[in-house]
Structures are given as structure tokens and as C-alpha cells.
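Structure first, commentary second.
Note that one protein chain is taken out, while the other chains of the complex remain in position.
Going in written order, the chains are labelled A and B, and every chain counts its residues from 1.
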Amino acid sequence: MKHMVLLTLLLLSILQTACSSMGVEPWQRGHLAKQKMQLDPYPIDAFLDEHIYFSKESSKGGSGLGGGGCGCN
Amino acid sequence: MPPAAQALQVEQHDDYFCCRFQAMASPCEILIETADRQLAGQLGQLARDEAVRIEHKFSRYRDDNIVHQINHSHGTMVEVDDETADLLDYAGFCYELSEGLFDISSGVLGQAWRFDGHTAVPDSASIKQLLCYIGWDKVNWSRPWLALNDGMQIDLGGIGKEYAVDRVAGLVQQQTDCSVLINFGGDLYSSRARQTGKGWHIGIEQPEYTQSNKPMLANKLLEISSGGLATSGDARRHIIKDGQRYGHILNPLTGWPVVGAPCSVSVAAASCTEAGILATLAMLQGEQAEAFLDTQQVPYWVVR
Partner (left out) sequence: MQLNKSKSIRQLLTAATSTLLAGTAQHVMAEEKIPWQVDSAFLYYAEKDRVTVLEPVAAVRKDLGDDEFIGVRLVFDSMSGASPNGAIPTDTAQTFTTPSGNSTFTTPAGETPLDDSYQDVRAALSGEWETPLDEHLKTVIGANYSTERDYSSVGLSANLAWDLNKRNTTLTTGISMSHDQVSAVGYIPVGLTAVPTQSGVQKSLQSMEESKDIKELLFGITQVIDPKTLLQFNITLADEQGYLTDPYKILSVLDNNGQLRANDPYIYEKRPDSRRRQAVYLKANHQFNTDVVQASYRYYQDDWGISSHTLNLHYRYELVGGRHYLQPHVRYYIQDKADFYHYSLQDNNIPTYASADYRLGDMSTTTLGLKYGLVLGEFHEFGARLESMKQQAEGDAPFPDNTAIIFQLNYSFLY
């Protein structure tokens, strides 16, 4: 587990350095500010789907943290 | 413009009348909480007449008013009337109070900075040259005599609209005790709370983009019961060159746009004029806009 954490941090710091030259100026954020371009544009849909697939499959997580358990799995 | 478009439009709503007209290059409206259509019409006309009067008297784009006379005086003395003198006294006071940031002689910078879609950023030399013609301290003002150095200009555009709102408010309040909202293109004033005890609901347009990625309401909703509100905004007019953004709020002391200015600043104060001065000064503080407004202890809304 400790190895995974260190590897993750290393990977992310490499990614972050690579990313520092990419992006947009503040005045170019018009599209990105719209609801449909958010990372979680339909929170309720995503929440309901997550619940369905959590109870019908064996994988959990990825896009976010926590969320609580249920007796369905 | 056809005469019909210049006329006063009176609309009735549930519990108030709305009178609309065009003045000072803005859509203007006055909302009066009354059931009396005749009173509403009278006040609307009163508001329009006063707005047009102020526009005609103080616009720098006309050639038949005191401002034109002053700006073409070529160094000679001009005698001004009481109203103009009061405004010049006030402008001078604001100049001192703001340590030079508010300056009605800074209009000449418009010769170098054109925010009309061209990407030309003026060079330092031309700006430095213009600075010779800027500075209220260079003006010879001894009420009622004003003498500008040749080449200097005054521009009351920075307080004109807000002053008009307050003047109209004063006149209207002499005629009625009803709750009134005066809104000249986003600069507004409310005399008192409405019958329900609540204020008038107004929307302040939000810029299309901000630094954060969050979706925002197109208009910030404010409820104003009494006092004035003015907004200083930067979102529309700017130049982008070499990845740098130059807003249109210029610092009269340097001749350059303010660095780190917010997209918009709205301030509420006892009068629209005062709100306008505070909003402008806040913008000129750039990154420190919020800190400045915190010190002034006024309600404000800053969008970055």
C-alpha cells in the first residue's frame, strides 16, 4: 500500500510538471464554465448509476470518494 | 432615431409602474410603486427630462455645452455655473481623497488606448507623453473660474450617470413618498423599501467567464431597499496581446490599465454617486479590491 501511494505521488508530480504549460487564459473559460462541460455535469444521474453498478458488479470507485455503503452487495 | 423610440414608455405591472427611455447611451428606467398611472407618467417624464438635461450639459461629445467650452478653451479662463462648480469641487475632493486615482482630466488617455477590438497596445513613449496632459493638480480651479492647460481635457463620464441617478432621485422624492427605483443602465438608487417591507429585485449581469470553472447565474440577484448601487465592469472592453489582458480601467498616474483588476465590482452606498466612486476606486486597487472595500465597510460584490 505504501509503495502504491509513493508511486502515485511520483506519477502525479510528473504529470503536473508536464501540464504546467497547457491550458487557457482566464478569459477563455466561457465554455468550460457551462454546466455541460463540468466533470460531473449530471450529478444525480451519476449518483444513481453508481448505486446501480455498485450493487450489480464488484468494482467500486474511480471518479470520486466515499458515498456510503449499502447492503446490496 | 425615430421620435417614437425616444419617447417615454410606461408599462404597468402588478404593483408598480415602469417608465423606460433611452439616455446617456443606456437603457434607463424608473420603477414607481403606485397605482396612479398619471403620477407614474409624470415622474417618468421628470426623470427623462433631467437625464437628458444632464447628458446634454455634461457630455463631451457635444459641441454646445460647458464641457465643450472648457475643453476648447486653449488655456483661457472659463466661468462655470453653480452646478458645474459643485461637480468640479466634488471631482477635486475625490482627486485628493484618492491620491490621484480618480481624475476627471484622465480622459486624454483614450487617445492612446482604443478598446475597440484592435489589438494595438500603445508604446510607453506615447503614454508618457500623454501623462503631461493629465493631473487635476495641474488645473487652475478657483470657483467659479476654471483654466486648463492647453491640451488638457475634462471628462465627467466617470460620474455623469451616477450623478444623474441621484439628481433624478432628489427631484422624484420631492414629488412622492412612494418607493421608487431609478436604474440607468445598471447604476441605480432606491428611495425606500416597498409596501411589503422588502426591496426591489435587480440583476447584475455576470461576466461570461471567471477564474473558477463553476457555472454561474447569468445575473446576480440583489435586493435593494434603500441606497445607491453602481457597478464598475471590465469584462466587455479589453485588449488581448501576447497572452496579456489589458482591461479598460486605466490608472491616471501611470497611464496603464490596472493589473489584476476584477471582472466587475458592484458597491452599495448612500447615493449612487458615492457608490460609483467607491466602485471605480476598488477596480483601481486591482488585486486589493476586496481589501479596500472591506475597509470602507460597504456592501459589495466582486467577481474575478
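Rule of thumb we're sticking to: contacts are C-beta pairs under 8 Å (C-beta built on N, C-alpha and C of every residue); 3 or more make two chains touch, one makes a residue touch a chain.
This structure is a prediction, so every number in the text was calculated from the model and none was measured.
Asks: Give the residue, chosen from B:Met24, B:Ile66, B:Val80 or B:Cys94, that touches the chain omitted from the document.
Replies: Within the whole complex, the residue contacting the unshown chain is B:Cys94.
Asks: By the contact definition given up top, give the residues of subunit A that touch the hidden chain.
Replies: 1, 4-5, 8-9, 11-12, 15-16, 19-20, 22-26, 28-32, 35-39, 41-45, 47-48, 51-53, 56-73
Asks: Mind pulling the subunit B residues that touch the left-out chain?
Replies: Answer for subunit B: residues 86-87, 89-90, 93-94, 97-99, 101, 163, 166-167, 169-170, 173-174, 189-193, 199, 201, 211-213, 215, 217-218, 220-229, 268-271, 273-274, 277-278, 281, 284-285, 288, 291-292, 295-299, 301 touch the chain left out.
Everything below uses one rule, namely that only the chains that are shown with their structure count from here on.
Asks: As a quick test, compute the distance in whole Å between the mean CA positions of subunit A and subunit B.
Replies: 45
Asks: Okay, in this complex, where on subunit A does subunit B touch?
Replies: By the definition above, subunit A touches subunit B via 25-30, 32-35, 38.
Asks: Enumerate the contact residues on subunit B facing subunit A in the complex.
Replies: Interface residues on the subunit B side: 208-216, 238, 240, 243, 245.
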